[in-house]
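Here the complex is missing one protein chain, while the rest keep their positions.
Entry: chain A
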């Protein structure tokens, strides 16, 4: 039985904003590092889009190019961490807290990666991930920004929900990760880089930004009517409806510079006169914030919560003695199927196996047709307890 963690930290948030009376949000993790960590934008997937205060969200007209990574002048070592700061803790799916950048099934942190930056949960300007623990930080498999290959989506790739909406649902949770940049400044060509095929008109509102010097940069709406090339810069053929004065790019960078990293002043500011790489704009239909997890929240989001209440099961060790008689054969892969004519959406299966069943708010049941073997006990229990007995398990030989 999982629940969505709201953007104010409330476990069990609902789209209508229900909160029990008297509930107070926990202390927010403020992005203290936003001002002094130049790599923050890179890690959080918002490279190039910070406002003048060094924070994400709001207006995003001021382009802040990501610094080359690592800086050519001063190679940044992997254990280069400010003195006195402990390694950030990351909640692993098993519920144990493991220091980021540790060893894991993928081995140690890649040599170029920053242990501070390998924590997208902590480094995100919003503080906690709106889905609770970051599903992409499920293991130490967080790709470093140097990874220009396709991104490993971790647990998202293992399951296959049997629905046409599954792709979009998976994509929505991973979209902010897909917009990462590599050192060359090009949008990485991961599996989601060109999604969605932006052929229509993209409109998004830009809130006014007051730069450090006090100039209003832009108040208006950018209407983008042209197609957006997936891997290249935006081809903007439409007019930019701007009420304010648009500062030239060079001036923006000059305005940014005093806000630059305090601890790493050695980074050279990129000459912004050249063509700055522009990330693929994402259609933000309801403005829910830079992470835009609204589609997943609409779906319910259950089952992706990696932290589960420990079940009070007995610590019983079955006897190792084998039963006499027939030889138990090694079971094959199990295939789950749900009879849509029987299923009445009582959501008992979701209570029993939240990792494999999801009764979404669109009134449909999404399920994992080939659950991993470690989920099979809970899937079997879901099939046992299904009120309509609609879940059938079949074992492939």
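One rule holds for everything that comes next: contacts are C-beta pairs under 8 Å (C-beta built on N, C-alpha and C of every residue); 3 or more make two chains touch, one makes a residue touch a chain; residues count from 1.
Simple rule for what comes next: contacts and distances are computed from a predicted model.
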item: Candidate names "FAD-dependent pyridine nucleotide-disulfide oxidoreductase", "ABC-2 type transport system ATP-binding protein", "Maltokinase" or "ABC transporter permease"; UniProt protein name, chain not shown; value: "FAD-dependent pyridine nucleotide-disulfide oxidoreductase"
item: Chain A residues touching the omitted chain (full complex); value: 1, 3, 8, 10-12, 14, 16-25, 300, 302, 312-314, 316, 318-326, 344-348, 350-351, 359-361, 380, 383-385, 387, 389, 392-393
